[in-house]
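Structure first, then comments.
A single protein chain has been omitted; all remaining protein chains appear in their positions.
Here the chain labels run A and B in written order, and each chain numbers its own residues starting at 1.
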Amino acid sequence: MSINRRQFLRRAGMVTALGIGSSFVITGFRKKDAAASGYTKAAKDMPAKRWAMVVDMSKFKSEADMEKVIEACHKLHNVPKFPNTKDEIKWIWKDDYHHTFAGGHNEYLDEHVMHSPFMVTCNHCENPPCVRACPTEATFQRPDGIVAMDFHRCIGCRFCMAACPFGARSFNFKDPRPFIEEVSTEYPTRTPGVVEKCNFCYERLADGLMPACVEKSNGGLIFGDLDDPNSEVRKIVSTKLTIRRKPELGTQPSVYYLVGGGEHA
Amino acid sequence: MYKGGKIIASLIIFAALFTIPFFYNMGKVNAGPDVALDTPAIQQLSDKQCVESPEFMRANHMKLLNQWREEAVRNGQTVYINSQGKEYPISLQDTCLKCHANGSASKVALSNPASSTTGVSNPAINESPEFCASCHDYSAVKPKCWSCHFEPKEAAK
Partner (left out) sequence: MLEKALSGSKRYWIWVTLLLAIIAVGFVAYMNQFNNGLGVTGMSRDVSWGLYIAQFTFLVGVAASAVMLVLPYYLHDFKKFGKMVILGEFLAIPAVIMCMLFIVVDLGQPMRIMNVILHPSPHSVMFYDMIVLCGYLLINLVVGWTTLGAERKGAPSPKWVKPIIYLSIPWAVSIHTVTAFLYAGLPGRHLWLSAIMAARFLASAFAAGPAILILLCFIVKKVSKFDPDPGVGAIQSLVKIVRYAMIANVFFYILELFTAFYSNIPEYSAPLRYIFFGMDGHYSLVPIMWTAVVLAFLGIAMLVFPSTRMNKATLIIGLLSIIIANWIDKGMILIVAGFVPNSFERVIEYAPTLNEILVTLAVYSIGMLLVTILYKVAISVREEKAN
């Protein structure tokens, strides 16, 4: 008797496992389409092969100039302000030369240069390690080079944060909404437990607008298609001396820093 | 049967517990959802048509919204062409709720730190807009859209 009961339980277990498994298979492969309809890009959408940014720090005259740029981005994207650095979320911020371009410093470098500020954000790398690491493709690379986040899909494993060598990613450790001072209805907020970062304002590019930071930068941030030989970014990058953060890692950052500054193309 | 009595007794208890909600609600009248379709915005429309037919939307709105999400976020296709060839921007806020928000009755768009003492996790933070809530509350399926997305600008104030 007891053997039969055991057999019964085993079979019941198997049937349940099978049921769960197959229901999953069915939902996983369910046909997607619902009606004879389609999708297209917005009429104003700006196409590009590889969006890139040049940072010209000589155009930022004061701390206030930088704050203005940061504010523009963080306000628009509902980036919360947490009182502690542990939960901090940032899309674009400033750090000094010494830390931005970490590694192997000239010890005689002037204190002033050492601590001069630089704008930092996600580099939208051409070979992004964060995209490689993500197990759900919540972080993905668009055909225009932008490394984007699908907040709906992110499971919050933070593998991408470990993979990004630039510290560009933030995680929503807490519900961000109570910490947003002034709500912008132009962009959704995030749910707790997902990763976020700069998205090169792809929602604005779709409306034919430049990124919010670029707009407020007085020419300090130059944005364009690196693939287009006539674009301003391409001209600067090909003729002036620019540096990038940690180029030795081979991620090919799309954010270039113009050294020396001055007038450009 | 080996320990048969005990097994049967526990089975009965299990079945009883499992069906409590059913017996609890038995005989109670349960009014169906009452969907308000006469919002000011809808009344002004000359052609009172959603992006697809009502039948289609009733049956498939969740699938359509999923598709919209994938297309807009992942493929950069931010415009939907419906089965009649009409184009709509993909936006909960500017397309769906332009018609379906009931201006006056909308709830607060942000959870307030004082009132959200329980903290927030995965369930929706906000009340859904009235239009969504009218069916979703009834069927007890909480849409999670509103923990991030907003109602239209006027409503968010």
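Definition applied: a residue touches a chain if its C-beta (ideal position, glycine included) is under 8 Å from a C-beta of that chain, and two chains touch if they have at least 3 such contacts.
All figures in this text were calculated on a predicted structure; none of them were measured in a lab.
Only one of A:37, A:78, A:189 or A:251 touches the absent chain when the whole complex is considered: A:251. Across the entire complex, the residue among A:51, A:91 or A:159 in touch with the chain not shown is A:159. On the side of chain A, touch with the chain left out of the figure occurs at residues 6, 24, 28, 85-89, 95, 99-100, 102-104, 129, 131-138, 153-159, 161-167, 170-175, 191-195, 246, 249-251.
One rule holds for everything that comes next: only the chains that are shown with their structure count from here on.
If you average the CA atoms of chain A and of chain B, the two centres end up 30 Å from each other.
Partner chain B is touched in their complex by these residues of chain A: 1-2, 5, 32, 34-43, 45, 140, 142-144, 148, 150-152, 174-175, 177-180, 183, 185, 188-193, 202, 206.
Note for the complex: chain B touches chain A at residues 1-2, 52, 56, 60, 63-64, 67, 69, 71, 73-83, 87, 89-90, 93, 109-113, 116, 119-122, 125, 144, 147-150, 152-153, 156.
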